[in-house]
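Yeah, one chain of the complex is gone here, protein chain that is, but the others are all in their spots.
So, subunit A:
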Amino acid sequence: MKLHLKIWRQKDRKSEGKLVDYTLDNVNTHMSFLEMLDTLNEELILKNEEPVEFDHDCREGICGQCGVVINGNAHGPLKNTTTCQLHMREFKDGETILIEPFRAAGFPVKKDLKVDRSAFDRIISSGGYVSVNTGQAPEANTIPVSHEVAEAAFDSAACLGCGACVATCKNGSAALFTAAKITQLAILPQSKEERKQRALRMIWQMDQEGFGHCSNTEACEVECPQGISVLNIARMNYEYNRASFLKFKKK
């Protein structure tokens, strides 16, 4: 199949970017979207042009490293997939595809389709951990966890941290990401010790990074590769209220 591509090219953080047109012949419909970009880059290298930079890693849909906005949707037209799991059979022959980086105040563009998502790392390091004593691994059943709680924690922990929620949110809010990370730990007994400070610190860090307010449009859940529930956000709000109240009471 033949494709017309409009790709966002930007030299670095500071420079202005623009859309550049490319035409690609002989695209195999079984290719993944990233393989299609690889093919384009090979052509560009042969022509002595600079290849299009984009983030990727496992290409199995589990690492959360890839992610671009394709025709106005994060990770492209398919719902609940990552960019690497999107295949060219989802597009028509001769179609024009517009590819842009994830955009939000919290996600500055580094180059072309690559964005700086280190804000997520800083949110995690501000409180998304559990402090345990080192030593021998404890017996697995020392702390009982019910099946329901374990499953609920897994559902929240499925978040890849790809940032599609932020790119999809009209407010550039990182509420779904932060909420999933707070919730997965808040409900497990091992991590109850740091529950209050975790919620307050992670939310504080989220705001420092310049993300917007959550207005509960629920678009993030629809576009999330893992379909992380927006109820995680409500849970985060609960954790925030609980922590604020308990902090207040202690004073």
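Operating definition for what follows: contacts are C-beta pairs under 8 Å (C-beta built on N, C-alpha and C of every residue); 3 or more make two chains touch, one makes a residue touch a chain; residues count from 1.
One rule holds for everything that comes next: contacts and distances are computed from a predicted model.
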Answer for the undisplayed chain, UniProt naming, from "Dihydroxyacetone kinase subunit L", "Transketolase", "Carbohydrate ABC transporter membrane protein 1, CUT1 family" or "Succinate dehydrogenase", is "Succinate dehydrogenase"
Among listed residues A:58, A:130, A:150 or A:231, the absent chain is touched only by A:231
Missing-partner contacts on subunit A, residue numbers: 6, 8, 19, 69, 71-74, 79, 98, 100, 102-107, 167-173, 175, 203-204, 206-207, 210-220, 222-223, 230-242
